[in-house]
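Pasting a structure below so you can have a look.
Of the protein chains in this complex, all but one are displayed in their positions.
After this line comes chain A, so read on.
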Amino acid sequence: MVSKTTLEAIERYKEKSLPYILEIEGIRKEFPGVVALDDVQFRLRPGSVHALMGENGAGKSTLMKIIAGIYTPDRGTIRLRGEEVVLASPLDALEQGIAMIHQELALMDWMTVAENIWIRREPKNALGLIDHRKMTEMTRELFAQLRLKIDPTAQISTLTVAQRQMVEIAKAVSHRSQVLIMDEPTSAITETEVDHLFEIIRDLKARGVAIVYITHKMNELFEIADEFSVFRDGKYVGTHASIDVTRDDIIRMMVGREITDMFPKEEAAIGEVILSVENLSLPGTFHGITFDLRRGEILGLAGLVGSGRSNVAEALFGVTPATEGKIRIAGRDVPIASPADAMREGMALLTEDRKATGCFLPLTILENMQIAALHEGHVKLGCVDERGMTNLCLGMKDKLRIKTPNLDERIENLSGGNQQKVLIARWLLTKPQILILDEPTRGIDVGAKAEIHRLISGLAQQGVAVIMISSELPEVLGMSDRIMVMHEGHMTGILDRAEATQVKIMELAAR
């Protein structure tokens, strides 16, 4: 809940009728060796959605964390409701009316929806104990306002990602927050859920809530944002109304150079069948998956989140092996029971969740990059050939343009896009014949995205067979030779590049 002094500040603010609720001026934030923000400004209007745009590392997450009270700026002023404030901690920011919806949702899994929303503010009964009935009632009222259909007594662990997000938003509303920060809220939810989210956002706008919105998806910007600010290399580039500009304008502002082709798919010679999957099933998850994959081919795998796309990838790679069906590689039946088996057959899998199944966060870039390649050779006299390995990894660093002073930096200090490149390098070092990429460009800025696309195209030209899972239809359409579509664990069709359109894919994916 906002504090009493904040309520008074809100009253004063209402009388003043200022154009901006939040004004940030001349902010500088330095980290050891890096200037994350330099003389940055930002102005937020009440009742509007303001998108922060920029490549990874442009400084928008640093700015967002400053607004949320997670970081304290080294220099500069923050004016909230026309008065200069200090945001000492996330709690302090919350009490002053600023709430943040985290990308990694911060709810307590084993507690109920109501308990999560009213934590620290639980209604008490006469004995001073928590009044659960009243808490449930308060939650119902709150949800009715927001037109949410979620059971207040449900345990968070039973909810979908989208529902959890709604709970977080409801929590922010319950705090009577005037500024709401949303960090890529659509990155893990389905189209219909996105529509619902946007409805709620419009609703919040109508109540005068100002929303700071971070996204990498350009079409969302045009659909939901009123204005947007662009950042580049820690500097403020400009603020514009989103109706005034085109997609290309924004990209130009973000990268400071023209990107002529976002999906530089180049024709690759398509060779013989290398992977042949027959009737692959894992009861309850996916059924009867059958397809062939050829050398040099990029097979797109489309479908809504939860359609079983990632499960098929994990089955092929032996993470969660399928129980029925055949996997044939270069004409041989191969039993794949573990990732090690799959790697011996020349497969590689870039997993969807960088943090959970990709990065070794406490370890260095070098250690992260070399780990998969160590299975095959690179060992002399029982010891890892450090020099040879370091050289290979330095080569990868240059080739993939990983932004880091050296390989001994910890991977947790890199931006998301650079982490992703390290993980791609990890698999390229194993020289895979079949490369499975699960959301290779999720949460990555435009520039790095195009680089990764170019890389995938290049690999296909060298004869690598690629399976690429993606939620972004333009990416799937732009990159794939063929597109396999899944819906609720079943294959609903395979489209050729020539015939595939967004509409056709969505028809197969949504049924």
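Following the convention adopted for this analysis, contacts are C-beta pairs under 8 Å (C-beta built on N, C-alpha and C of every residue); 3 or more make two chains touch, one makes a residue touch a chain; residues count from 1.
By our rule, contacts and distances are computed from a predicted model.
Peer 1: Unshown chain, UniProt name, "Multicomponent K+:H+ antiporter subunit C", "Indolepyruvate oxidoreductase subunit IorA", "Inositol transport system permease protein" or "3-oxoacyl-[acyl-carrier protein] reductase"?
Peer 2: Cross-referencing UniProt, the chain left out corresponds to "Inositol transport system permease protein".
Peer 1: Have a look at A:Leu18, A:Val319 or A:Met506 and name the one touching the chain we're not showing.
Peer 2: Spelled out, the listed residue whose C-beta touches the missing chain is A:Val319.
Peer 1: Just name the one of A:Ser48, A:Gln370, A:Ser471 or A:Thr492 that touches the chain not displayed here.
Peer 2: Going through A:Ser48, A:Gln370, A:Ser471 or A:Thr492 one by one, A:Gln370 is the residue touching the chain not shown.
Peer 1: Sort through A:Gln41, A:Thr77, A:Ser187 or A:Asn413 and give me the one touching the missing partner chain.
Peer 2: Touches the omitted chain: A:Asn413.
Peer 1: Which listed residue (A:Pro152, A:Gly308 or A:Gly358) would be found touching the missing chain in the intact complex?
Peer 2: A:Gly358
Peer 1: Tell me where the left-out chain touches chain A, residue by residue.
Peer 2: 31-36, 56-59, 61-62, 233-234, 317, 319, 338-340, 342-343, 349, 351, 356-364, 367, 370-372, 374-375, 379, 382-384, 386, 403-406, 408, 410, 412-415, 418, 426
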